[in-house]
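Apart from one protein chain that is not included, each protein chain of the complex appears where it belongs.
The chains carry the letters A, B and C, assigned in the order they are written, with residues numbered from 1 in each.
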Amino acid sequence: MAVAPTIRVQSEPFDTATEIAALATGRTDIGAVVTFTGLCRDEGGRLARLDLEHYPGMAEAEMGRVADEALQRWPLFGLTVIHRYGPIRPGEPIVLVVTASLHRTAAFDAAEFLMDYLKSAAPFWKKEVLAESSEAGWVDARHEDQQALARW
Amino acid sequence: MAVAPTIRVQSEPFDTATEIAALATGRTDIGAVVTFTGLCRDEGGRLARLDLEHYPGMAEAEMGRVADEALQRWPLFGLTVIHRYGPIRPGEPIVLVVTASLHRTAAFDAAEFLMDYLKSAAPFWKKEVLAESSEAGWVDARHEDQQALARW
Amino acid sequence: MKALYFAWVRERIGRAEEELAPPPDVATVGDMITWLKTRGEEYAYAFENGRTIRAAIDRIHVKHDAPISGAREVAFFPPMTGG
Partner (left out) sequence: MKALYFAWVRERIGRAEEELAPPPDVATVGDMITWLKTRGEEYAYAFENGRTIRAAIDRIHVKHDAPISGAREVAFFPPMTGG
């Protein structure tokens, strides 16, 4: 089964429903679809927006490598990974992972694996722009995100 | 944080995008949304459809109990569980779980927990109607679905 | 009390529900399955592997040792296959 993952790095928002449909519409072999959407939070009103910097070229390449690894580990019928860059306002989506498989376990595990690796290996950096002062600061990497890799 | 889960048992199809929007639109505190959609497969063309029988009243009650348990275990901002009954054709959705939380781990874990419990505790029964002969047979419970409960 | 049957339990018995008045020595769900099996071939067939049958009292899952006294609605069904 040669599945070509859909990998996109883009500044414009994406639509989760469109991406699910692209993966599953017209198919009758898929039993389970899992989606993960990561959204920009305002941290209790503190944030005006996030500015996401990325490494063009390497971002797509790294997302593709992680997707290929997921396809090798789990029997997936389809796989979509989309990551945005540029200014992102609270409530807007930042990242989307969609996985489709026969049974639920593969779809769940692959989606979690993809998110764990994207968090720590995809070359994106978040800068918080504050609501009050317009000051900005780079987000620190979360220790939990490093630890999450250990389970795979 | 008193979150009221959305629980629905219905014969008509549902739309995943509408349900995500109902949970997340206009909010700026949600960082992660996970959806699980279970779909009717045709098993390589063998199946014409599934007929899903359910126990009206208990189905909603049991889904509500599992949802309340999830809300106690994980810090969720929102939770939707929809299960269909009646005739369902290959490619159509059967079940939907949507979870929303601050970070991804709670949303993933709660969605997996909900699916594991729905599979084994929600009073629904699948009957396969074959494409060739129009014969029908009840689906056997999967041993894996019983085992999946052990991890929670 | 009302008895409800689902999926192949319902099909084998040939009805979805009925009003029943079990004798006083039928104390538990397990007793009720044993008693139901005496009510005819269709019941004997439905409950031939009685231990695999799941039950609910008033819409809550129970084990076979659960007492049925006070139950308004007792349901019998195969292991569930939703989701």
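Simple rule for what comes next: a contact is a pair of C-beta atoms (placed from the backbone, for glycine too) under 8 Å apart; a residue touches a chain by one contact, two chains touch by 3 or more.
Keep in mind that this is a model prediction, so the values were computed, not measured.
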Touching the missing chain are A
Using the touch definition up top, pick the residue from A:8, A:89 or A:127 that touches the left-out chain.
A:127
Residue-wise, where is chain A in contact with the chain that is not depicted?
38, 52-55, 57-58, 61-62, 83, 94-95, 115, 118-127, 138-142, 145
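Just so it is clear, only the chains that are shown with their structure count from here on.
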Can you figure out the chain closest to the middle, judged by Cα centres?
B
When centres are defined as mean Cα positions, the distance from chain A to chain B in whole Å is 23
Can you give the whole-Å distance between the Cα centres of chain B and chain C?
26
Junction residues of chain B - those touching two or more other chains
38, 115
For chain C, give me the residues that contact two or more of the other chains.
83
